[in-house]
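The structure that follows is given in the form of structure tokens.
For this depiction, one protein chain was excluded, whereas all remaining protein chains were kept in their positions.
What follows is chain A.
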Amino acid sequence: MARFKLAQVKVSRTALLALAYFTYLLFGATIFQMLEREAENNNRNHFQLEKLHFLANYTCLDGPALEKFVQVILDAWEKGVNPSGNSTNPTNWDFSSSFFFAGTVITTIGYGNLSPSTVTGQVFCVFYALCGIPLNLAFLKQLGKCLAVHLGRLERGVVSFVPHKVQQALAVSFFFFVGSLLVLVIPPLLFSYVEGWTFGEGFYFAFITLSTIGFGDYVVGTDPDKEYISLYRSLAGVWIIFALGWLALIFNMGARVMEHVVVLTHPGFKKQKEEEEDVSSSKPEDISKI
């Protein structure tokens, strides 16, 4: 009975954390949307006016005028406005895009194809990231642990069927393989199919994203000539979070395997480490906070 209660508490805490996490994401998306939309509109209108003006005068076009014009275009581009096409292009700060932006900020990916251009947006971005990054870390850690626990259950299910050790190891690696295929290989293939990238480009995008480098030279859902389903970017955001959790799990397992190897190769190390573990049991999350 007591154990049952404990399990319930555990689940509710995880759920609470997940709920807080998603609420935080939604909250950020809303605020960003509110703050940035108007500025974006102004930028867009300004640019359209400039373009019309240019077109009216193009019969006597000279070098300096062109330079000026290009400068204006580039400024607009850096603020996230695509000058080709007309003003009915989908807005950069609609809800699903704002959601995507909030996700890229707190995972520290930071593509930079979108960035707040108002003062309030920038200030909010600073504080949003200040609270959001630790939260994101706690969430990912929890996600990795949950995945590990469920994997452990699955594994025990397999173990009861196949008693042989080699087969067990094979089964475990098979699960890892399938998981990695589902999380790390198929989504890039899908993205490259939807966006018209080569598979190399899709893989590059996935890598730059999941390593949280985030150049922003390839970003899903930004082509103005394409019609995307409305949830496309949000789905991409969900993929990013789960793939990061999966990577956390793999890193965890990798660390364990590495330790195992170290223990095997240095027989004296284990005993010493046991002592150290006692001493440093409050230690391991020391560096783990960025």
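Convention: a contact is a pair of C-beta atoms (placed from the backbone, for glycine too) under 8 Å apart; a residue touches a chain by one contact, two chains touch by 3 or more; residues count from 1.
Here is the rule we use: contacts and distances are computed from a predicted model.
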UniProt protein name of the chain not shown, from "Potassium channel subfamily K member", "Transcriptional activator", "Decaprenyl-diphosphate synthase subunit 2" or "Ubiquitin carboxyl-terminal hydrolase": "Potassium channel subfamily K member"
Residue, one of A:111, A:191 or A:239, that touches the chain absent here: A:111
Chain A residues that touch the omitted chain in the full complex: 3, 6, 10, 13-14, 17, 54-55, 58-59, 61, 63, 66-67, 70-71, 73-74, 77-78, 82-84, 105, 107-113, 115, 117, 119, 122-123, 125-126, 129-130, 133, 136-138, 140-142, 144-146, 149, 152, 155-156, 159, 168, 172, 200-201, 203-204, 207-208, 211-217, 247-248, 251-252, 254-260, 262-263, 266, 269-270, 273, 276-290
